[in-house]
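Left out: one protein chain. Kept in place: all the others.
For clarity, chains are labelled A and B in written order, and residue numbers in each chain start from 1.
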Amino acid sequence: MTARISRRSGFSRDSSPRRSRLKPLLHVTLLALLAFAGHAFAATGAIEPLPFKDHAQEVRFQNLTKQLRCMVCQNENLADSNADLARDLRLEVFQLMQQGKSDDQIKQYLVDRYSDFVLYKPPLKPGTWLLWFGPLAILLAGGAVVVVAIRRRNRDDGAIDDDKPADGRRAGNEPADTGDDW
Amino acid sequence: MKRFVPLIVFMALVGLFGFGIWWNTWHDARYVPSPLINKPAPDFALPKLDAPEQTVTKASLLGKPYLLNVFGSWCVACAEEHPVLMSDGHQLGIALVGYDYKDAPDDARRWLRDRGNPYDLVIADQPGRTAIDFGVYGAPESFLVDAKGVIRYKHIGPLTSEVIAQELQPAIDAVKRETP
Partner (left out) sequence: MTPELGQLALVLAFLLAIAQGVLPLLGAWRGNRALMAVARPAAAGQAVFVAMAFGILAWAFLHFDFSVQYVADNSNLALPWYYRIAAVWGAHEGSLLLWILILNLWTVALAALSHRLPEAFAARVIGVMGLIAIGFLAFILFTSDPFGRLLPMPADGADLNPVLQDPGMTFHPPVLYMGYVGFSVAFAFSIAALLGGEVEQAWVRWARPWTNAAWGFLTLGIVAGSWWAYAELGWGGWWFWDPVENASFMPWLVGAALIHAQAITEKRGGLRAWTLLLSIFAFSLSLLGTFLVRSGVLTSVHAFASDPRRGIFILIFLTIVVGGSLLLYALRAPKVAGGKPFNVVSRETALLIGNLLLATASAMVLLGTLFPLIGDALHLGRISVGPPYFGLLFPLLMAPVVALLPFGPFLHWGKADGGVLKQVMLRAGIAAVACAIVAAFFVQGQLKAIVGVASAVWIAVGVLLYALKRWREMPRGRRYPAEMAGMLLAHLGVGVFVVGVLLSESLSVTHDVRLTPGQSESVAGYDFRFDGVHRTVGPNWHADQGVVTVLRDGATVATMHPQKRTYSHEQVQTESAVDAGVFRDLYVALGEPMDANDIEGAWALRLYYKPFVRWIWGGGLLMMLGGFVCAGDRRFRIKRIAAEAALPVAAASPQESPA
């Protein structure tokens, strides 16, 4: 059991009374060894009824908190995390909403305190150009290759329905094309 | 040459993964640098742990640098850090302000009574609202605040003798040089 803890010592630094349920084994061992009493960690999803003005606001809240990362259990979003801090932050988001703050203002409020790390969608800036434009660059480069390939194979249009071997090998070696439309 | 592109891309990935393994042996994956470094500390008004009727504000602490140490009696790593604060805390040369985070005051008082109190002053944030302004996401965390009320350095996780010698003390020295 001790071996288990030292192996995962990176997680032994505890940060909140309620922790992720996804590392329960570790927590149990910690509980047992360190007599960490008084705070049973709950493992239920973050379920808390908040007094929303209307359903639209509830939906907006759900969408917003899903795009924010929990700082404590870093693999959970703010909506699903059961960490104490996540609870506090949800309440904070709720209150900011009641004050009429927009989604962007609420995100900025959290970024000011916790850095861009809280955003599951990294903002576009020089450091994230690779992330945002990388796929486009790959698509364009690949697209160029595909266009060249199509044009090259297409150059001799007349040969298409011809049975002429394409790469100079014996016709008998040609891959099968049964002539069926399939 | 074109046929070597996949290999080259893959070798870059291998480099990245090698870096990842190296990086993760030295860094806690949960360490997120604070955006508040070199920014004014947020305004706060919190009660003293021992005398809840007295309020401590940011303004009342201006003029001298101090180390704000976030802890809680529920926090396992804080108990790890505590002996270091007891032995080294008073040699830092600045005031040590305890920030009791999301804790029942009685638990915190008992914790400090049993283990010893390294702090010059302890403020209590039971609801944890002010801690959000500080960007606290775990405990222990330590903020070095200079005389003008600007956060100059933050350490996340337990302070150890090495961290104090290599990072905190130089930061404190720099801050003290500015304040005559």
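Methods note: a contact is a pair of C-beta atoms (placed from the backbone, for glycine too) under 8 Å apart; a residue touches a chain by one contact, two chains touch by 3 or more.
These numbers come from a predicted model, not from an experiment.
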Just to verify: which one of B:A29, B:A45 or B:M86 makes contact with the chain not shown? B:A29
Need a quick check: the contact residues on chain B for the chain that isn't drawn. 3-4, 6-7, 10-11, 13-14, 16-21, 23-25, 27, 29-33
Residue by residue, what part of chain A touches the chain that was omitted? 1, 3-4, 7-8, 10, 21-22, 24-25, 27-29, 31, 40-45, 47-50, 58, 62, 66-67, 69, 74-77, 79-80, 115-122, 127-128, 130-131, 134-135, 138-139, 142-143, 146, 149-150, 152-157, 159-161, 166-167, 169, 172-178, 180-182
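One rule holds in what follows: only the chains that are shown with their structure count from here on.
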Centre-to-centre distance between chain B and chain A (centres being mean Cα positions), rounded to whole Å: 28
Residues on chain B engaged by chain A in the complex (per definition of touch): 28-30, 32-36, 72, 74-77, 79, 102, 107, 127-129, 132-139, 157-158
Touching residues of chain A toward chain B in the complex: what are they? 10, 12-17, 30, 34, 36, 38-39, 71-72, 74, 84-85, 88-89, 92, 111-115, 117
